[in-house]
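Here the complex is missing a single protein chain, while all its other protein chains stay put.
Per-chain numbering from 1; labels A and B assigned in written order.
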Amino acid sequence: MTTFYDEVQELRARYPEGSRSAVLPALRLAQERHGWLSREALEETADALEVTPAFCYSIATFYDMLHLEPVGRHTIDVCTNLPCALCGAQEVVEAFESELGIRAGETTPDGEVTLRAVECLGGCGYATVVAVNDRYRQHVRPETVPEILGELDGGT
Amino acid sequence: MAEHKVLLAGTDERDLTQLAEYRAIGGYRGVDKARAMTPDALIEELQQANLRGRGGAGFPMGRKASLIDRKSPKPKYLVVNADESEPGAFKDREVMAKAPHRLIEGCLIAAHAIESTDVFIYIRGEYLAEYEILAAAVEEAREAGLFGDVRITVHRGAGAYICGEETALLESLEGKRGQPRPRPPFPPIQGLYMAPTQINNVCTIATVPAILELGAEEFAKTGVPSSPGTAIFSISGNVVQPGNYELDLGTPMRELIYEHAGGIAGGRELKAVIPGGSSVPALTPDQIDVPLDYDSLGAIGTFFGAASLIVVDDRCCMVQLAIRSTKFYAHESCGKCTPCRVGTRWMVQILESIENGTATHADLELLDSVGDNILGKVLCALGEFAVYPVASYLHKWRDEFVAHIEQGGCPFGNSSSLDGILAPSDMHAHTPAGEEALV
Partner (left out) sequence: MSTELVRVTIDERDVHVPKGTGIVETALAAGVEIPVFCYEPRLGAPVGACRMCLVEVEGMPKLQTGCTLTAQDGMVVKTARTSEKAAGGERATLEFILVNHPLDCPVCDKGGECPLQDLTFRYGPGNTRMSFDKLTFEKPIPISPTISLDRERCILCYRCTRFSESVSEDGQLVAANRGALSVITTFEDLPYTGAFTGNVTELCPVGALLPTQYRFEGRPWEIVEVPTVCGLCPVGCNIHATVREGKVKRILSRNHPEIDEGWICDKGRFAYTHLRAEDRLAQPLQRLRRHGLEQVSWEQAIDEAERLFRAARGRIVTVLSGSETVEQAYALGKLLRVGLDSHQATLPEEISGGLDAYRLPLSSIRSADVVVVLGDVPVAERAPVVDLWIRSARRNGARILDDANDPAVAEAERVVLIWSGPGGRGSTTVAKLAEKLGLAEREGCGAFYLPETPNGRGVADAWAACCDEEGGPIDSIGLLVVSGDEAAADENVRALAEQAEATIVLSMFGGLSAGWADLVLPGTSYLERDGTFVNLEGRLQRLRRTVTPPCPDELEWIAELAARFDVDVAPYAAAVFAEVSERVYGGLAFGEVGERAPLRGYPEAQEHVAREALPEPRGKPRRRSEVRLVAYKPLFSGAAVERVTELQFQRPQPELELSPEDAQRRKIATGDLVTVGSNGSAITLPARVNRHLRAGIARVALEHANGLQGIVELAKAEEVTA
């Protein structure tokens, strides 16, 4: 089995020697393994990249897709930027909130689902766009929310 | 006028994500043509085509290539900006999803022009499906031996709008926080890894094969003389048929809104059009006969930008529009330069006080002045992107702002289409050791 360390070395090999370009792919890999970028995940990544954990933390906090707090097994990101907002994104957020019983920004108490409002996902013509576990669902309306959540339950 | 598909040509009929399909319509012939030319001749051809950058700034692509310090002993890099993040824009995504080989072919041609063997495509992290399609296409083309000694690396971002700014993108690609660099030095002299670097948007590079196919002279005849070619226009918001439409540059805006996109949805009235993505000054309904090209839009005080129109109907409160827009730019401010980092947050505070009725007339002047203090003083354009639209709302819909102050609250009551809209920055922010910044 290849270790995390080895995989990071492969990532590093894609970029010029001495560069830190592999930090984003490495952090993404660490997040896939740990679910979020815990202290241990950041330390492990730093070690593999031969940088400090503080450096990894600094990078991770700059990017919205890297989680510095635990997230649910499923993530639901609802775009609430202008084009989606003009087409009723808030109602979609509220539908998720009431179905899940949490506010945007929170994770269900069972640790299953994290709901977030996010900035533009680049699907403005197909409002409202919701990224379910990073896969886009387009033309989401409040009525389609139960269906989306139902698919989660039926999934992994 | 019907759509004129160049970038998206063939995508309705074929699955162009497959190499064989793309080759069946003549794909990758441009690479052979290009490689038969000297880099100098190729750059000359590109300059003659006068293809203007589709990323927003409209800088001619061929001229950019001519600025590359090709004599430098360092490697030369071609970087494709696929970090499409401007609210309203979703055209690069469609090119990558439907015609990835056209982008790859463009990369190979452009790389030959600047004598580069290293190409990076920086794709925004959220575009997962598009990344998978593009990465597979790169792999397929590489295995087919089309690359020669060129290496194409698809590098994923991780969620930061600012990385669409070219120097922030380079920083991010180098593994740093995506904060813009001061210029000079400019990327063609000192870009990625301190080496000469050409950076272009997806649609720009994906147009390059068409130049080789038609020849620069023919290409330059399409569109309008100052802006040859087609552009994919993303149109979103309150229209009947939102989506991407590839049209010749110079097509009237009214035609796009009312013919292609089917007009305003639900029989509502048009109130505003933000023509280049959410960062540009908005237009009023009486301004929409403008031709969609760089110079015509510039002439009426706005920008071509990302060729992305957000159409706003009459249910929308312009103060709420300004708040949501500014919250976005404040959230995406990288934090490096003072006016943007501080000013965008201050603007949100002023706008919220207007919306909730606690502002005075002087606060309108303050909003204007804070905006003025950002414009022209920031390190990159993001801070200005926060100001341009808000300044236009304030000046063109001033009565509505004044009404908020005089009525002590929003004249729309709770009926605005943006009422209560949540922004990510409204959710609590992560700060070190879990403590909350008291924003």
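The rule is simple: contacts are C-beta pairs under 8 Å (C-beta built on N, C-alpha and C of every residue); 3 or more make two chains touch, one makes a residue touch a chain.
The structure displayed is predicted, hence computed values, not measured ones.
Student: Where the complex has a chain not shown, which of B:P182, B:G357 or B:G420 is the residue touching it?
Tutor: Of the listed residues, the one touching the omitted chain is B:P182.
Student: Looking at the whole complex, which of B:I189, B:A265, B:V342 or B:A403 touches the chain that is not displayed?
Tutor: B:V342
Student: Thinking of the whole complex, not just what is shown, which of B:S296, B:S333, B:S392 or B:S417 touches the missing chain?
Tutor: Answering carefully, the residue with contact to the hidden chain is B:S333.
Student: Extract the touching residues of chain A with respect to the undisplayed chain.
Tutor: Touching the missing chain: residues 39, 42, 50-55, 57-58, 61-62.
Student: Which parts of chain B face the unshown chain closely enough to count as touching?
Tutor: Chain B touches the chain not shown through residues 160, 162, 177, 182, 184, 330-339, 341-346, 349-350, 353, 366, 369, 372-374, 376-379, 429-433, 435, 437-439.
Just so we're on the same page, only the chains that are shown with their structure count from here on.
Student: Taking each chain's centre as the mean position of its Cα atoms, how many Å separate chain A from chain B?
Tutor: 23
Student: Residues of chain B touching chain A in their complex?
Tutor: The contact residues of chain B facing chain A are 84-90, 93, 124-129, 153, 155-161, 172-178, 193, 234-238, 242-244, 274, 278, 308, 310, 312-313, 316, 321, 324-325, 328, 331-332, 334, 417-424, 426-428, 430, 434.
Student: Which residues of chain A touch chain B in their complex?
Tutor: It comes out as residues 14-16, 19-25, 27-28, 58-59, 61-66, 68-69, 80-83, 85-90, 93, 104-105, 116-127, 131, 134-136.
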